[in-house]
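Here's a structure for you.
Excluded from the complex is one protein chain; the other protein chains are retained at their positions.
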Amino acid sequence: MPTDEHVNHAYTTNKDALLKRLGRIEGQVRGVARMVDDEKYCIDILTQISAINAALHKVSLGLLEDHVSHCIVDAAAQSADTGDNAIVAEKVDEMTAAIGRLLR
Amino acid sequence: MPTDEHVNHAYTTNKDALLKRLGRIEGQVRGVARMVDDEKYCIDILTQISAINAALHKVSLGLLEDHVSHCIVDAAAQSADTGDNAIVAEKVDEMTAAIGRLLR
Amino acid sequence: MPTDEHVNHAYTTNKDALLKRLGRIEGQVRGVARMVDDEKYCIDILTQISAINAALHKVSLGLLEDHVSHCIVDAAAQSADTGDNAIVAEKVDEMTAAIGRLLR
Partner (left out) sequence: MPTDEHVNHAYTTNKDALLKRLGRIEGQVRGVARMVDDEKYCIDILTQISAINAALHKVSLGLLEDHVSHCIVDAAAQSADTGDNAIVAEKVDEMTAAIGRLLR
């Protein structure tokens, strides 16, 4: 788990929005558990799960956007100064792997 | 939202397993919120979200399996008696629509 | 790979529609290859790939719908006669596994 000191973790811009969204998702998951406990109709529960999937996708996109506009853009600016592309390449690989896991 | 009295909502077989899984997912969502609050590295957060996506898919599959093996199979047995296929067709449409929402 | 003689492979109802759709998807894939060869803008190519994903999802849903309304419903009707649920259970497992692979 990399802790890169030199680049700012910039989803802090969207931090409040992300936390609000995640709080809502937590409530949706609790709602689904309640529906299962009350033995609601499966199809209705599946519809709620689709809504959670969509909400999680939005959180992922928010994080990716922040990652690219800060971590990768900062690394690119640095490497434009130093001529060393290794950090950028590493960040891009890491990001592609993360998107690959989301697409699965 | 249909409440069909005559067919049993049979995910009750898996109810405990589903509730346990959903409890775990709720904890994972809370964990992601904590990571955002602590400004952890975006990529590590995205990895956690991929794990939540996978866990939600398993819940969906469990519900679908129960839906087909009970609601649809019961409806099919009924319609084999009565010769009326309308209920089965309706249940299948409903299920296909639900899977379509999950695939999105 | 099961070849079940006793249940009809009933997507033959939608066969023409499925074949037409698949012909269109084949053309879309060829179009994407042409865009890559012409070095079109990545984002525009990704948009085309999203359209192919959506078209493939529709084919999958069509096949699933046929599978449930025929293979599974026929098996359910049989098992209502014979009292033997093993075939239904096997078909449902098989279907759940297939949906699981689509969700990945």
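When the chains are written out, they are named A, B and C in that same order, and each has its own residue count from 1.
Simple rule for what comes next: a residue touches a chain if its C-beta (ideal position, glycine included) is under 8 Å from a C-beta of that chain, and two chains touch if they have at least 3 such contacts.
As the structure is a computational prediction, the values presented were derived from the model and not from experiment.
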{"item": "Visible chains in contact with the missing one", "value": "A, C"}
{"item": "Interface residues of subunit A (partner: the chain not displayed)", "value": "57, 60-61, 64-65, 68-69, 72-73, 76-77, 79-81, 88-89, 92-93, 95-96, 99-100, 102-104"}
{"item": "Touch list for subunit C against the chain that is not drawn", "value": "1-4, 9, 11-12, 15, 18-19, 22-23, 25-26, 29-30, 32-33, 36-37, 39-47, 49-50, 52-54, 56, 59-60, 63-64, 66-67, 71, 94-95, 98, 101-102, 104"}
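Convention: only the chains that are shown with their structure count from here on.
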{"item": "Multi-chain contact sites of subunit A, meaning residues that touch two or more partners", "value": "104"}
